[in-house]
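Here the complex is missing a single protein chain, while all its other protein chains stay put.
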Amino acid sequence: MIEMHDVWKTYPNGAVALQGVSVRIDKGEFVYVVGPSGAGKSTFIKLMYREERPSKGSIFVNGFNIERLKERKIPLLRRQIGVVFQDFKLLPNMTVQENVAFALEVIEASPKKIRQRVNEVLELVGLTDKAKDLPAHLSGGQQQRVSIARALINNPSVIIADEPTGNLDPETSWDIMRLFEEINNRGTTIVMATHNKEIVNTLKRRVLAVEGGQIVRDQKRGVYGYEN
Amino acid sequence: MIEMHDVWKTYPNGAVALQGVSVRIDKGEFVYVVGPSGAGKSTFIKLMYREERPSKGSIFVNGFNIERLKERKIPLLRRQIGVVFQDFKLLPNMTVQENVAFALEVIEASPKKIRQRVNEVLELVGLTDKAKDLPAHLSGGQQQRVSIARALINNPSVIIADEPTGNLDPETSWDIMRLFEEINNRGTTIVMATHNKEIVNTLKRRVLAVEGGQIVRDQKRGVYGYEN
Amino acid sequence: MKIRTIGRHGREGLRNLSRNGWMTFASISAVTVTLLLLGVFLLLAYNVQQFSKQLESQVEMNVYVKEGAARADVLELERQLKSLPELASVTYVSKESGLDQLKDKLQENASLLEGLDKENPLPDKFILKAKDPQLIGSVAAKVQTLPLVDKVNYGKDTVEKLFKGISLVRNSGAVFVVGLCFTALFLISNTIKVTIFARRKEIEIMKLVGATNWFIRWPFLIEGLLIGALGAVLPIALLSFGYSYLLSVYPSFMYFNFAAVDLVYSVSTILISIGALIGMIGSVMSISRFLRI
Partner (left out) sequence: MKIRTIGRHGREGLRNLSRNGWMTFASISAVTVTLLLLGVFLLLAYNVQQFSKQLESQVEMNVYVKEGAARADVLELERQLKSLPELASVTYVSKESGLDQLKDKLQENASLLEGLDKENPLPDKFILKAKDPQLIGSVAAKVQTLPLVDKVNYGKDTVEKLFKGISLVRNSGAVFVVGLCFTALFLISNTIKVTIFARRKEIEIMKLVGATNWFIRWPFLIEGLLIGALGAVLPIALLSFGYSYLLSVYPSFMYFNFAAVDLVYSVSTILISIGALIGMIGSVMSISRFLRI
């Protein structure tokens, strides 16, 4: 469960990214975060796994009080959240399979289990044949799928995905969405920032529309809603 | 004018990205390059400004024979081509305006002209208020727009854009597409790799469909054409 | 931490060496050059200290026996001197050999002393060396009080000058070695810092996907240790070969014997410890600032 109460975020350079956001996302929900470029979607998302800290307000994720969280406990929080980063954040010196395995290594899983799960998730995102390549040797979409695979690997209870289909063709995008649906059906909370109108409008789920750092719309089975 | 004759590209790690691509893009054309993730779109595009070199085949761009091009002449080629990189490629230590200005500084334009053009293009992509920020302090879509602004600034005769709307919301995407249309109308050749079905199907232009490193479809006023 | 995780960190640290090929090479070679410099200086400084000690140990005092002392009394004096715990050596020089030594000293002017053989006016004397040459003054005072001792002479002025000179060389040598150690520490940890700085994004990413600080630190620690240790290999090899070669060419220099090859082993130990420790500590410390995410 994710809860925010009147959260504000001003970056050190003065940019105001969020202005009084309050929201509650229940366990098992599937939420789209939509909004124009620079609206504050990524900031909203980064607060949940404490990549950024709020300037004001309180945030609870899976019972962790993000503000009060002790340094030492941060990894515990992050292990419960699988994140697909907008800029992928792959480790440049590790191969695809090492990158994906990393999220399991940190919880000291057994090598056998790691190998098995790595193969599983790489299969899921269709990158089995790129397992031994370095991220720099992949196409943009392939890198994005590695980031997705890493987010899934340790079966987190929350998946946070920042435009996970931005570099993917529609077909692959739909494959990924079906994957997310399935995972969501098994009870995983999914929060996904996206610009993909077609997906939002087809797979109707809760939509949080962010604009100028505020949640301007919160719809149960919403639509993308920005007209061109 | 861009011409490729039987171009193959095998990366040093053995990945075969292009297999016998031949194509001719005339001056002033507007070409979409579509295809699934990992099909070879970016590779196809990177060959044009010699970020990558073909393993086989010949390429001509604006009269430059890419294969025979002397080291010293490469900058001349690149100055005629504005590139929007899939991964933005912004200089991390320079502000937005410095990044954009860089493409004019290399041709030793006058500071006055540089200032003027920088303001113009930042206005065009809607980033005037972020002019003095560093790329790391921008949202994904904002970074992408900086990359677009830099590609436009010196009025190149060819614009090559690798998924320039991947991180943009539909509305901003359309703004950018209108910009490209306008620039194209003034005679600039535009080659754009994209996954945006809606754009391709609405703004009907020539479509090159790449799959498995080959051009499998070349349509005059084509459609995106992959069904989900 | 599970046992297998230790193994994982070790493998990872090792693998990072080759993954960052160029950076690894740059840092190892910086460590190499720095430690080589340090090693050469340690060897030099040790030999200079030895040399100064040897110079010191040549300080001696002449103890002149009162004229007309009986043979037995002189022997008794010798016994007394030999029983003094402060003395390292006691050498008896009879008036005859005293004269011979003087002749040697005068070289071509020796003829001046020719007539003296028959009626040698020199007293018998003892040449003494103190265990601690620095205390020669107080030892001289003590010896002076013995019966039958006429005069004690140890060239006070010259000796004091010598000691001042030696202590200047010694102290500046020590300052130098300490300064150079700090220089080495600084340069090595600086190199490591820079290479880690270049990888700060990686550290942040690891943190963001749930790694604990120590999970991230360990491989870096091992990598730093290996860089430091590998950087010590070449200096150790060069110093060992170089020093034994030097010893074979110049076993001694003026009156001084160079310290034995064993010295290289001590120096090697110092080098590899400094390399490995600083590599390790430098890594761990430089990482810390990037773990705050």
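Letters A, B and C name the chains as they come in the text, with residue numbers starting at 1 for each one.
Note that a residue touches a chain if its C-beta (ideal position, glycine included) is under 8 Å from a C-beta of that chain, and two chains touch if they have at least 3 such contacts.
Keep in mind it's a predicted model, so treat the numbers as computed, not measured.
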item: Omitted chain - touching chains that are shown; value: B, C
item: Hidden partner chain, touching residue among B:Leu47, B:Ala103 or B:Leu138; value: B:Ala103
item: Candidate in contact with the missing chain, chosen from B:Lys56, B:Lys89 or B:Arg217; value: B:Lys89
item: Sole contact to the chain not displayed, among C:Asn16, C:Thr191 or C:Thr212; value: C:Thr191
item: Hidden partner interface residues of chain C, rising order; value: 22-23, 26-27, 29-30, 33-34, 36-37, 40, 62, 64, 102, 105-109, 111-113, 116, 121-122, 151, 153, 161, 165, 168, 176, 179-180, 183, 186-187, 190-191, 193-195, 197-198, 250, 253-254
item: For chain B, the residues touching the chain missing from this view; value: 49, 51, 72, 74-75, 78-79, 83, 85, 89-94, 102-103, 105-108, 110-111, 150
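Simple rule for what comes next: only the chains that are shown with their structure count from here on.
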item: Dominant chain pairing [most C-beta pairs in contact]; value: A-B
item: Farthest-lying chain, centroid of Cα atoms versus that of chain C; value: B
item: Chain whose averaged C-alpha position falls nearest the assembly-wide average; value: A
item: Cα-centroid distance, chain A relative to chain C, in whole angstrom; value: 61
item: CA centroid of chain A to CA centroid of chain B, Å; value: 28
item: Contacts with two or more other chains, residues of chain B listed in rising order; value: none
item: Set of chain C residues in contact with two or more other chains; value: none
